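Quick one: the structure is below, questions incoming.
All protein chains of the complex are present and in place, except for one that has been dropped.
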Amino acid sequence: MAGMELLSDQGFRTDGRKPNELRRIRFKKGVFKQADGSAYLEQGNTKVLAAVYGPHEIRGSKGKALHDKLLINCQYSMATFSTQDRKRRPRGDRKSQEMTMHLKQTFNAVVLTELFPKVQLDIYVEVLQSDGGNYCASVNAATLALIDAGIPMKDYVIACSGSFVKDTPIVDINHLEESTAGAEIIVAVLPRFDQIVFIEMNSRLHEDHLSRVMDQVMNGCKDIFNILNQQVKDELCKKAAIDKLVDAG
Amino acid sequence: MADVDLSEPEKVYILHSVQENLREDGRGCEDFRHMEVETGLISNTNGSARVRLASTDVLVGIKVQLTPVDPKKPNVGRIEFFLDCSANATPAFEGRGGEGLASEITAMLTRSYSCFSAIDYTSLCLLPGQQCWLLYIDILLLECGGNLFDAVSIAVKAALFNLRIPNVTMTKDEGGIELDVSDDPFDFKRLDVSGAPVIVTVNKIGHQHVVDASEKEEACSLAKVMLGITEKGTVTAMKKEGSGSLDSESISEMIESAKNVGIELNKCLLNILKEEEAKIEEPVGFLR
Amino acid sequence: MPLFKTFKITQPKEYYEKFLEKDVRPDNRELGEFRPTVLNIGCVTTAEGSSLVKLGNTSVICGIKAEVAEPASDGKKGYLVPNVELPPLCSTNFKPGPPSELAQVLSQNMVDFLTDSKCVRLEDLCIVPGKLVWSLYIDLVCLDFDGNVMDACTLALMAALRNTLLPVVTVDEDSGEITTDVSIHQKLSISKCPVSTSFIIFDKKILLVDPTSEEEDLATGALTIITEGDNLCSIYKPGGTPLTDTQMKTCIDRAFLRGREAERLIEELIDK
Amino acid sequence: MQAGTSSGFAFCLFSATFLFLLSISTYSLDLNKFINMSVDIRLAKSRVVGLDVYHGDDPGNIVTPGDIITADTGFMRGHGTYMSEDCLHSSVAGMVERVNKLVSVRPLKTRYNGEIGDVVIGRIIEVSQKKWRVETHSRMDSILMLSSVNLPGGELRRRSEEDEKMMRNYLKEGDLISAEVQNVMSDGCLSLHTRSLKYGKLGQGTLVKVSPSLVLRRKTHFHNLPVGASIILGNNGYIWICPTEHVEAGETGGYETNLQPVSRSEREAIARLRNCVLALADQNVLLFDTSILYTFEASQKYAVKDILKPEVILEVVDLVQQRLELEGS
């Protein structure tokens, strides 16, 4: 590692976080008017927009329709200015195709697809600024967009990443940590059911360390879930209060 | 874009409302919808801006890069426009669905900015005959609510205003001149955008014309005129679009409107950008 | 619609047979007769060399743009880059987009034509050995596709090459700086004049020279012979009906005749 | 006061406040003559927002996806819920509603889930054999059968093959209709009917789209508002605002539309209503005749086009909420 200490002797990471500390999460649901649901989410410097269209009639050839459940269609795209070095095109490359597939699989596991046979749901994710954890931010933003669109889901899906540095597991890793640390673990879970719907690990990690990292990442997911759920509930309470006025009137 | 297939009576209603100078949403023919601007919200870029015009939403990021000069124009820097129609705006843009629209908008922008007075191209040249800055002006269209060209051009101008080009120190080496780009975020120079144009689109509806047409109004228009207009009222590019034709008097009237609105737009934009500069607040981005 | 037209459309083969029985083609030509050949040179002044060829309706325009480039490893050879374009403009058979298969085949035929006949020595395109050579971009655009584009292309190609004038380019030995002098021009040295002659085989027995587009559609085989003066350069027969020795002999004789005619045509024009 | 000279005998019937407010509106109209162009650019930073976070009490019926609503097995599961591990869970974020044994969760925003008897506004998107396909913001296109419409000549007329060929003459692509949900098929597709004089093809006017959950279910969704315009609040979130027609659709069966210019006063009322409806929707306030009328009144001190501005929306809607609260308590 070229002169870069990912974890200082005092136990702080390069951006000043503690090993188990998340980046600041901020979000807003309903940023767009025309989509059925939308959300904007920031995890530190990673910024993502997600939009949901549908469920609606199958677009294009009707042959794609599934007779017994909803067809989920995803597109993952990165703004050409989102990365440190400019991207030549926003999508179509191998990496974003793979990401598109991962998103599709993740959300197929949680949306109650059997309720909507023969129709289609579009989930579009646009990364505006990338600083590590693109998949995680995309999943979390898309979850919020689905909630905004009122799409029935089994639970939230929350994704979080983690790594292992200097014998210490770290969570919610940023771009620098992604590119210099050894292994990276990405997990998407259904927080209330403790079910894992997606897991990816690249690079090598000793078996003994894996469970330690996993524990931290699962905790990270829980923390993210709490943050998201609290704000979603607050907004609903506000709306309930407004409706009460009307019902009374 | 959204639902723009209107019924005959709806079209007639819009036509008459334009005739009456009382549009569907209460605006007059030369009124713009209100607009919100923010700059410097994408920290990965050298300059960025977001413009929201009613429900039309545009995000622009500019990145600068050192590049060899064009041998035919050895004394100037270059700009390059790229526009991506995000599927977030409409499923029709998925995959390559938005490319046609994108190339239309970038073509108009390129023409508007091809005039040397638009920005100071010579200041973008570091070593005449050798190295210059290339500005990648990347535009992301996030939501479509009518009048895309104008909104995009305003966002581009705002992002250029926000642009911070790192300073470069040159040291003479035996092999030639070495360029060293400063990585201090406060060591930068700005670009003079006073000559940069905005695009004003004027739609002909019935016998009248409107600026800043909504999507419904655009669906009722058979011909429009687009002009790149600077703060001084100079025209840097013009184009007529649409399947209808126009007589020369109405073109004269339309470009007159475009000029007046264009001058006002440029003024308002510059004022508000200067106002923003004076504030030291965290960008709100999409959070509000 | 007149009766003969209906016949032609519904039973084109039978329609042709009726004519060929009498040793004449529907356009009044004899079996071994070329369509009127019109050649025009220097018609595009933005190109270093240009020509326009019409074989009946078929027309091909050729433009040569010369650029300078670094030579490949051996250092002395220039580049000849011929490409045949069959744009959607010339026929309903072609769609916009990348070149059709036929266009690719024709382009390759042009490469073979140039290398087989050795009419331009690549060494002659050298400006400074190891440093700078000419690269001639030869683009042949078909404007009207009515058969036998091959012969039209080769004729246009040769005429344009003969018509090419290059500015004088010099390289300063010390600084390596390149200078172009546009006030003086030099011709390409072209020693030879190869000519191609194409035939089709109709109904497995009858040979027709210079086929139209209709005739090409009905052909059961094709044959192209390239001659150069009194020499036979190449014979190209992409499959189809086999030919007997005598038939081949007839074709070769016809090709030599055509070769001399075409050569004379080019010479006359250049001399003017 | 030179009030009411230019517009509207429709207002004569109304209260004094109305008259007073009207004068302001004419005043601002005069002002428009002098400023015939307006460009309004602001900073996103300086936008006023309402309360960002709610600090009131949790009303107790708020759930988010995955929440357990009840472990009691005696309930029937409705929209927005699912069973897992013997517990009734919520599948959307919204408010729990109980009607007898039926438990459902109403999300803030969804596509339209049609119910029999709902009033909807829809747009014809395809004319096919014996039926029209209608876009109603449902998850599937809705169907309007040729047999479910009134044809010119009365209800009892037999439908002939001639009618099938004439279908495009009655309703064609792009046309807007008001209709009632006749049936909900098993896959969620809605079939509509227009067999009542109040339904049918819509003429001149303006369509506004909001979330279906913002439209309050009422006995009637057709209102001739006392401001010179009519409004149809489609249960599907499509809202139609048009001039009040004085002549009922006659023998033409309502397929002929009046293309005469609408008067300026009606136009203004329609434009104001449109902006008011959008303002309410922007602030997530339920839409019904009273809330819309209150907003219309509260907006009077502003020119119609100013109701598009966020700070005006906030102020006006706030006034409406106060008034509703006052009357509710």
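Which chain is which? They are A, B, C and D, in the order written, and residues in each are numbered from 1.
Basically, contacts are C-beta pairs under 8 Å (C-beta built on N, C-alpha and C of every residue); 3 or more make two chains touch, one makes a residue touch a chain.
Everything below uses one rule, namely that contacts and distances are computed from a predicted model.
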Worksheet entry | Omitted chain (choose from "Exosome complex component MTR3", "DNA replication complex GINS protein PSF2", "Exoribonuclease phosphorolytic domain-containing protein" or "tRNA (adenine(58)-N(1))-methyltransferase") - UniProt protein name | "Exosome complex component MTR3"
Worksheet entry | Missing chain: touched chains present in the view | B, C
Response to the item:
Of B:125, B:255 or B:272, the residue that touches the missing chain is B:255
Worksheet item: Of B:46, B:86, B:236 or B:266, which residue touches the hidden chain?
Response: B:236
Worksheet item: Looking at B:49, B:79 or B:115, which residue reaches the missing chain?
Response: B:115
Discussion item. Residue by residue, what part of subunit B touches the chain that was omitted?
Written reply: 71-72, 103-104, 107, 110-111, 114-118, 195, 223, 225, 232-248, 251-252, 255, 259
Worksheet item: What is the set of subunit C residues that contact the non-displayed chain in the whole complex?
Response: 43-47, 50, 57, 61, 63-70, 72, 79, 81-83, 85, 87-92, 96, 98-99, 104, 107-108, 110-111, 135, 137, 139, 141, 143-146, 166-167, 169, 178-180, 182, 213
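Convention: only the chains that are shown with their structure count from here on.
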Item to complete: Check every other chain and keep only those touching both subunit A and subunit C; list them.
Response: none
Worksheet item: Farthest chain from subunit A, comparing Cα centres?
Response: C
Worksheet item: Does B-D or A-B have more contacting C-beta pairs?
Response: B-D
Discussion item. I'd like to verify one number: the distance from the centre of subunit B to the centre of subunit C, where each centre is the average of its C-alpha atoms, in whole angstrom.
Written reply: 50
Discussion item. Where in subunit B do residues touch two or more of the other chains?
Written reply: 288
Discussion item. By the document's touch rule, what are all the touching chain pairs in this structure?
Written reply: A-B, A-D, B-D
Discussion item. Under the stated contact criterion, what part of subunit D meets subunit B in this complex?
Written reply: 32, 36-45, 47, 49, 123, 125, 135, 173-176, 202-207, 257-259, 261-262, 264, 267-268, 271-272, 274-275, 303-305, 307-310
Worksheet item: So in the complex, which bits of subunit A are touching subunit B?
Response: 26-28, 31-35, 38, 40, 42, 45, 47, 49-51, 53, 59, 73, 75, 77, 79-84, 86, 90-91, 122, 124, 126, 128-131
Worksheet item: Which residues of subunit B touch subunit A in their complex?
Response: 2, 42-45, 48, 55, 57, 59, 61-63, 65, 82, 84, 86-91, 94-95, 136, 138, 140, 142-145, 285-288
